[in-house]
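One chain of protein is taken out of this complex; the other chains stay put.
Order as written gives the chain letters A and B; numbering starts at 1 within each chain.
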Amino acid sequence: MAALAPETAVLTPASPGPRRRRLFGYGIFLPLGLLMVIVFVVLALAPQLVAHFKPDAIYVGPRFAEPNRTYLFGTDEVGRDLFSRVVYGARISLGMSFVVVLVGAVIGSIVGAIAGFVEGIVDDILMRIVDLFLSLPGFILALAIAAVLGRGIRSVVVALAIVWWPGYARLVRGMVLNVKHRLHVEAARAAGASSPYIVWRHIFPFMVTQMNARTTQDIGYALVNVAGLSFLGLGAQVPTPEWGALLNSGRTYVLNAWWYAVFPGLAITLWTVGVSMLGDAISEWSGGSRVVASS
Amino acid sequence: MLRYLGRRLGWAAILLLVLTLVTFVLSHVIPGDPATFMAGFGATKESIVAMRTEMGLDKPLPTQYLLYLQGLAHFDFGKSVRTGDAVSSDIAHFLPASLELAIISFTIYVLLAVPLGTLAASRRGRRLDGFLRTFSIAGSGVPVFWLAILLQEFFFAYLNWLPAGGRVAITAATPNTITGIYTIDSILTGNLELLGSAVVHLILPVATIVLAMLAVGLRATRASVMQELDRPYVRTARAKGVSEWRLYSVHLLRNALNPVISIMGLQAGYLLGWIILVETVFGWPGIGLYAYQSIQHLDYAPIMGLTLVISSGFILINLVTDLLYPILDPRLRES
Partner (left out) sequence: MQAARSILSRGSPEAGEAILDVRDLTVALQTDDRAIHPVDGISFRLERGRTLAVVGESGSGKSMTALAIVGLLPRGLAHLTGGQVLLAGEDLAGIPESELRRRRGSNISLMPQDPMTALNPSLTIGYQVMEPLMVHERLPRSLIRIRAIELLKRTGIGNLPDILDAYPHQLSGGMRQRVVLAMALICRPGVLVADEPTTALDVTTQEQIIDLLQDLQREFGLSLIVISHDLGVVARIADHVLVMYAGRAAEYGSVDDIFARPSHPYTRGLLNSASACVRSRASRPD
């Protein structure tokens, strides 16, 4: 019999043409996001590559100089070069958000893995606690915790990590349960493998790939929260050039030094957007499909 | 349905209790000397001793907690070192301004996001897809406090079209406060000049919040409506000769709104945090600014009190959102 006319077709009704997609791999987001992230990380690790002045050197130029060739982002109220401050601030801002996500992810993963693997009443109790945390507003809670712990970078990092881990616990528990009920784990068990072996060889690698997308994006959101708390005066203290703190200083000079508040905020935005795009691309690469079948 | 309501209320009550436990631990357990902590910066020895008795620090912890709860039941959040007044009266004083800002912003946001998102869903354009996706990624990366400053810089510092902050012009007389919400009060008292001033001062803060949430809301609505458009009942409705308008308003929206409400509920939660940041930038005299000033001054009683109040609001919003689902979806209504 000759081939039948398809009533079922593979179509992508609302996405760009197939050829253009393939050129960029997963759209333009992956290379762009990757580029932005790499640039920022390099600057954080080696700010002296682009910054000409020390971040706390005062009066390297006139007060409130407009952005020009020497002072790319202008100068502040005591003549410090804002470009250098922003660049050196990368290390602090990014560092803080990395630590928050790292600690949160590690603690959350452990808790979630235990809950998912052991199940039963341990799972119930742990997840209740997680639900409690998740039902309270994170930013506010972190604010209160950071305030009580005292001003400074450490307080903010601890406070945000405390607020961050429940999300990972939920995520990891879900993944563990998912993988647990898959056949190959059953098969391994049938072949006599012990529990830790199962976790290590089967569950762990799967988890790692799934987590990558989430953690990548989280670093962006963590930064926004870190900057937000610093903006309110809780985190990095003057004269540390953390981006949120810089914004707090800058907002009082809206009338006479517009550049002061623009560039630190731009840094936060570009980092978060870059990291979002990267995370988006990673999740597409590891799981999502874009083809829609219709009949 | 009633059982569902009961369960949700029960959970909310537990949350509130846990919340009080958290603030208790933060104020009574963590600080080295809770009395000095709460008495504030530069407190005298007498006030510290008084605080010690007031907090019942010599008693065992569970008793302290019960005392604490008792105080909370009477809305006693302690005293603000900075203002000298009871925190609860401070909060009551500043709350209406924040409510005005929050409610107006959220309402405008919903009224923009749902129709525009639905409109975007009805047009399956590739360029529109790409644009919205870019807008949404960019939108979720822009910190709300930066956006606030940018708007302030552009519309006030540069164009001088709008005021830098505050609720009304300094020259305008404060109204007889009925609700404390100036827009409502001015309408109630027929004070048009005040209404104009209040509205003008609302523009920037409201615009900031709306813009910050719009990217996500538009995309969520569009995605959800597009998904509904693929469902079989849409074809059935069209086969009956139903107009596109009726299809969207009667058939589609009540199904499409379910995930959108989830997301908006989440956003309302973020809004509570953003209020603090936005009020700080615009000098809007609400509980957000009160929080900022308390932080600057290391005034801890207000911070704890605000944590309780704002978190309770968050719990309430989630409760309301949870109750909306059965209203929209009849399948969830069985008891």
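The criterion applied here is as follows: a residue touches a chain if its C-beta (ideal position, glycine included) is under 8 Å from a C-beta of that chain, and two chains touch if they have at least 3 such contacts.
Because the structure is a prediction, the values reported are computed rather than measured.
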Touching the hidden chain, out of B:H93, B:R133 or B:R254, is B:R254
Out of B:T236, B:S249 or B:Q296, only one touches the absent chain, namely B:T236
Across the whole complex, the chain not displayed is touched by subunit B residues 124, 231-233, 235-243, 246, 250-251, 254-255, 328-331
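The working rule: only the chains that are shown with their structure count from here on.
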Whole-Å distance, C-alpha centre of subunit A to that of subunit B, is 24
Residue positions on subunit B within touch of subunit A in the complex are 11, 14-15, 18-19, 22-23, 26-27, 30-31, 37, 124-126, 129-130, 137-138, 140-143, 145-146, 149-150, 152-153, 156-158, 164, 226, 230, 269-270, 272-273, 276-277, 280-281, 291-292, 295-296, 300, 303-304, 306-307, 310-311, 314-315, 318
Residue positions on subunit A within touch of subunit B in the complex are 13-16, 29, 132, 135-141, 143-145, 147-149, 220, 224, 227-228, 231-234, 247, 250-251, 254-255, 258, 261-262, 264-266, 268-273, 276-277, 280, 294
